[in-house]
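Apart from one protein chain that is not included, each protein chain of the complex appears where it belongs.
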Amino acid sequence: MKQVMTWLVVAVIAGSLLLCGAGLEFGVPAYHDMDDYMIAHGQEETGGNNIVTDVVFDYRGFDTLGEATVLFTAVLGIGLVLRTLAKEDEEYEYE
Amino acid sequence: MNMSNLVRTGAGLLMPFVLVFGFYIVIHGHLTPGGGFQGGAVIATAFVLLIVAHSRETIRERISLGFLKNTETLGLMLFIVTALIALAAGIAFFGNWLVNTGSLFGTPVAFGINPGDLNTGGVIPIMNIAVGLEVLGAMSVIILAMLSVVRGDA
Partner (left out) sequence: MFGDIPFIAAGILIVIGIVTIVTRHNLIKMVMGLAVVEAGVNLMLVATGYRDGGVAPIFTNAPSTDMVLPTVQAMTLTNIVIGIATTALLLSFVMIIYRKYGSADVRDMRRLKG
């Protein structure tokens, strides 16, 4: 029963993915007005030749700020978790 | 665990080239494919090369975790301060306050297809360097922290 439920859930997910992807056509993006604007005006507005870097650091700067914060927080969490383990290790070695 | 003499010498020979390539990717982020994240990851692989080649005690003595953590914090602070100066300059948060001013990174860029000039881009090269520092510190701290709790030879 559990197996049947698992595969049913997987089939529903795969079907919905297929439904979402059915309308897409490779090579012809549906909405591209914003990207056309960035390609046309990116050089004069930000001064960089690499439009992807212009988008990352200028047009979508808040996005990058959040991303840097997520990375910083993850490193903080890893440091906290693994420092507990390292302390246990020291007691383990002294026993 | 200690690798053979050949591996350690080879890692020492390769490390400067990996570092130079990583810094090239970071500095030229606004002209060629690449940027802060990719260049920081490349520089972090240089540390991985050292860690693989040398023993754990040598790594623990030579590379300090606090220095790498400070590098990461410095990168994030530089990023936020660069974004905040735009407010003082009278434009929006994350505005490009250095572009087309003629000073550092301020040469007006040639529009259309051009061979590229390093001295363009406004705040984008500064933010690339900041993010490169942050990713370099973050990756190295993750690898060193995970290595520090592995028991036995690894």
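Quick notes
Order as written gives the chain letters A and B; numbering starts at 1 within each chain.
Convention: a contact is a pair of C-beta atoms (placed from the backbone, for glycine too) under 8 Å apart; a residue touches a chain by one contact, two chains touch by 3 or more.
Because the structure is predicted, anything quoted here is derived from the model rather than measured.
Although one chain is not displayed, chain A still touches it through residues 6, 9-10, 13-14, 17-18, 21, 24-29, 32, 34-35, 38-39, 42-43, 49-52, 54-56, 60, 63-64, 67, 70-71, 73-75, 77-78, 81-82, 84-85, 88. For chain B, the residues touching the absent chain in the complete assembly are 31-33, 35, 37, 112-116, 135, 138-139, 142, 145-146, 149.
The definition used in the following text is that only the chains that are shown with their structure count from here on.
Between the CA-based centres of chain A and chain B the separation comes to 20 Å, rounded to the whole angstrom. Residues 43-50, 52-54, 56-58, 61-62, 64-65, 68-69, 71-72, 74-75, 78-79, 82-83, 85-86, 89 of chain A touch chain B in their complex.
Of all residues in chain B, only 29-33, 35, 69, 72-73, 75-76, 79-80, 83, 93-94, 96, 99-100, 105-106, 108-109, 111-112, 114, 116, 120-124, 127-128, 131, 134-135, 137-138, 141-142, 145-146, 148-149, 151 touch chain A in the complex they form.
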